[in-house]
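Every protein chain except one is present and positioned as in the full complex.
For chain A:
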Amino acid sequence: MHNSILHVQDFSLGYRNRAGDLVSVLRHINLEIRQGESIGLVGESGCGKSTLALAMMAFLRGGSEVISGQIDFHGGNLFTLSSAKLASLRGGKVGLIPQNAGQSLTPTMKIEAQLTEALRLHSNVPSKQWRQRAIELLQQVRLPAPEAMLARYPHQLSGGQQQRVAIAMALAGNPELLVLDEPTTGLDVTTQAHILELLRSLRLEMGMTMVFVSHDLGAVARISDRIAVMYAGEIIELGRCADVLRTPAHPYTQSLLRAIPRLDAKGLPPSLAGYPPKVGSVTQGCAFAARCQHATGQCQQDAQLLPHKEQWVRCHHVGQLPASNTVVSHLVPPTKQNADTLLDIRELQISYHKPGFFEQLRNRPAPVATVDDIDLTLKQGQTLALVGESGSGKSTIMKAISGIQTPSQGQIQLQQADLNQPVEKRDRQLKRKVQMIFQNPDASLNPRHTVLEILQQPLRLYFGLNNTECRQRAAELLQLVRLAPHYLDRMPGQLSGGEKQRVAIARCFAGDPELVLCDEVTSALDVSVQAAVLKLLKELQQEKGVTYLFIAHDLAVVKALADEVAVLYQGRLCQVGSVEAVFGGYQHPYTCALLNAVLQPDPDHAPQLCGDDTAEQHPPAQGCAYQRRCTLAEPRCRQATPPWQQVGGNRIRCHLSLDELSSRNGMPMLIDAANF
């Protein structure tokens, strides 16, 4: 089992910039991948992990060139192969599963055509058996009703199903090596867990070698034998999965692992200072030195990747660092108790359906509303998190509160003010009080405005400030989000992801809001930056007393930041309660399924899968919203809407009694945090 299949030797890659200088993307990578093993490439955006993975298929992005070294596949240098041989290698012996399956499948071709194309090019299967083999492949990736699936188009499949089809296509060529480029990023928690389990079992069945690229240490922990941690184009730590995750030796790995919010820890994780370096900006010395608390003058020189205990580490100070298994102090901020109610949502119903003229004539019943029967209250200075898979109506509720989507029924009130009216009809004070921060700062900041112009807009709109006042106030706002005033004249394109999100937060606080709607504010950010942004949000809350309505798909982030949690499925509430109650007390079957699917950066943690991950298009017309996927569903769940059951502040909407819920579901798996 120990013969090498792929050998990366002293591999450096770069491209020439406009000025003709060589910008290095990968620096002296040495990596040997053994037959049948699964290796995880981990790192933050821009660290070169995808570039390395694609180079393993001899695929270089346009304009880049190999500076030194080579990559051998079965002993032969990939970069000396003829293009015909490369073409048969890719998709044949080396398969790629891309990040976004939805975009990698051809939208105008049926699944059958795409699979047969893969079979025609990369397998020896005779053409008569293509259909048979395609069905087998779809069965292999556990897609229900494979024959019906063949006749569908990619857009008719859910994200998880698309990803499974992409895996089936990669399997068509019977690959020896499978390169997976962030295969589960962007999928729901439950779907992600299912796909990872599928990949694990496929590996056991077929003995494939895998290169798994991800920024998510939880996903990597689940699937890899060995982990290579990358930073600024270098491998800084390499070792067995359990060793790297339990006893990380490099300061970067240590702080990265600490910065990940966990379900089993209280409060906010400690954050890393600074931002990851820009591609090619570090040419000499340790790339992490600028953010490392242990950095000394020695770090200005290049460090070697040297063995240390069980793993390989690139650090001058390895072994001399203070023991890292000291108890990590998580920030547990106090929350305001007994505050007044700020936001009150009563029997909210939102429907995107607009009956046409003829439908009105025929008097057809309207389809089931997208979001229905939402009752929520939010106290001043607290944080309420909306949790659920994509399509569960979280964003729709936020749109209704912000006045973009008018609710069809129900009441939304901000203290005495009526939020049912669309944003144009609200008065200036009310507009000012409700502000929103978006998921992706790349999209939410106008690329043609300077930071000053971005911050000016709310200042002008709400306070009518003139130019000099605006500049003064904008500089103060930047200070509020810990950015220096010289950022005022920069364009968003010149900022890093974390800096952009800080500007977006500053813009939101420009209006001095009372209610801030946060839509997945950290999901587009790197882990090391995420912790800092979460900390900033919490500090701003304490400073300004604002109230957050928070959407997140990462339950660990929710646990770290929120006071109250509302679990949504298909636009209906399943459970509402305090963080402690929802995460640790009685649970709705759906809450339980969500929590069990969470991945932890822990080699021993295994997600438990409840039911399947088939996405639903419409909520059921009657009964419990979760009836179709619930493993505990009974006939009464299909007929009657379940009643609310209440224990303390914990409301659960289920037909089963609380005793039954606790005994059947079991408590969520709480595993001790990895001690490091």
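In this text, a residue touches a chain if its C-beta (ideal position, glycine included) is under 8 Å from a C-beta of that chain, and two chains touch if they have at least 3 such contacts; residues count from 1.
In this section, contacts and distances are computed from a predicted model.
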| item | value |
| --- | --- |
| Listed names "ABC transporter permease", "Acyl-CoA carboxylase subunit beta", "Sarcosine oxidase subunit delta" or "ATP synthase subunit a", with the criterion being the UniProt name of the chain not displayed | "ABC transporter permease" |
| Selected residue (touches chain absent from view) among A:Gln304, A:Asn446, A:Asn467 or A:Ser657 | A:Asn446 |
| Residue among A:Ala417, A:Met491 or A:Leu658 touching the omitted chain | A:Met491 |
| Sole contact to the chain not displayed, among A:Gly48, A:Gly391 or A:Pro458 | A:Pro458 |
| Chain not shown: contacting residue from A:Arg61, A:Arg346, A:Arg428 or A:His486 | A:Arg428 |
| Of A:Ala87, A:Ala148, A:Ala273 or A:Ile404, the one touching the omitted chain in the full complex | A:Ile404 |
| Chain not shown, touching residues in chain A | 402-404, 423-424, 426, 428, 431, 434-436, 438-440, 443-449, 457-458, 461, 489, 491, 507, 511 |
